[in-house]
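Excluded from the complex is one protein chain; the other protein chains are retained at their positions.
Moving on to subunit A:
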């Protein structure tokens, strides 16, 4: 509906712009043509009345020949020049009786005198097909004619009441125009929207990775066909990706499964050798090193398996209710109960308000997060350290913070986790922390590496209280 309104608005606006542009153009063209016509007509500077007035002003009345009216009126040279300039073909002066008392280039077909009816006719229409202009001059009538093909005379007379109601007519016409314009705009907009609707639905479906099959007809047939084709391609790609992901996950799971039995042997025998009193100090130490490395391989296999599953969403979260403070204490207590070396101390600080909070989450996975980060602190501080775990609540988010009194997470590890490439020859093992981040992300939170006051890095997990 929102998009329909948008389309309608755009349609109306563009139609209005179109109409205005065309109207303005036409008015402009009309003015231009009119101006050109007037200029060509030689009346660019003055009206017809003014021209004849100019000519009339050039007449002089001669004192001689009182008996002969013809001799009494004379036009100056300037007057003749005016007649030429104004494109008149001929001219004559009629007295009160309608007789020609002066003439210039008068065509022979024209009579020498005119009655009232003649004057009335030619002043309004034509004189023997000559369009003429008439000027009253001291009771006389100056009549000047153009060529027969020179001009058209139009005489207008309208009833006054009709002229008075022009504004009303105009408003009705404008109103009807606007209504027609709006109706047409709406209709076209709706048609456009209607034809686009299936295409839009198709694009939405594509965005949601749903297969698309649109009817390929109407104005959007070509577009629909393209969308159908894109959908088919995406579907195929998706299937291939899924197959590849599945294959990779199964391959990793298979390899890790096959490694487990030989590793069990390596671990078992190295343990036996470590505890064998018949062996000397050195071989027992070597056996212990094998045992430790085997444990590391076991951890790596588990991490690799889990990380691939988390990455390809092959590990469903088994959600259950838990209290973050309880989980924290339980995990730390487990470390102590498993015989934590005395060189290490793990302290837990849970803010009072966190005790009440119950969240949804995959508890074994979250416990793994804690064990991963605590285990890292222990592994990277062989001389012992103090590990601090802090739990607080901040505006609907639970914040877990962990840092230790050792050098913290190395900067190159943080860089590797943040996606910055490590330097040449540097191998950074970040799988454990990557898993931590994946698990936290899968729970709707984020894991950050925070520099503490001493400048070393600690970790901070922010999880939403409401999740799932």
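Observations
Here is the rule we use: a residue touches a chain if its C-beta (ideal position, glycine included) is under 8 Å from a C-beta of that chain, and two chains touch if they have at least 3 such contacts; residues count from 1.
To be clear about the criterion, contacts and distances are computed from a predicted model.
Name of the non-displayed chain as stated in its UniProt record, restricted to "Stage 0 sporulation protein A homolog", "Cation:proton antiporter subunit C", "Amino acid ABC transporter permease" or "Peptide/nickel transport system ATP-binding protein": "Stage 0 sporulation protein A homolog".
Within the whole complex, the absent chain has one touching residue among A:230, A:253 or A:319, and that is A:253.
Within the full complex, the residue among A:48, A:119, A:348 or A:363 touching the omitted chain is A:348. When the full complex is taken into account, the listed residue touching the unshown chain is A:302, out of A:53, A:95 or A:302. Within the whole complex, the absent chain has one touching residue among A:220, A:294, A:372 or A:438, and that is A:294. In the complete complex, the residue from A:48, A:110, A:203 or A:326 that touches the missing chain is A:326. Listed by residue number, the positions of subunit A touching the unshown chain are 253, 256-258, 260-261, 263-269, 271-272, 294-295, 298, 302, 305, 318, 323, 326, 329-330, 332-333, 336-337, 347-350, 355-356.
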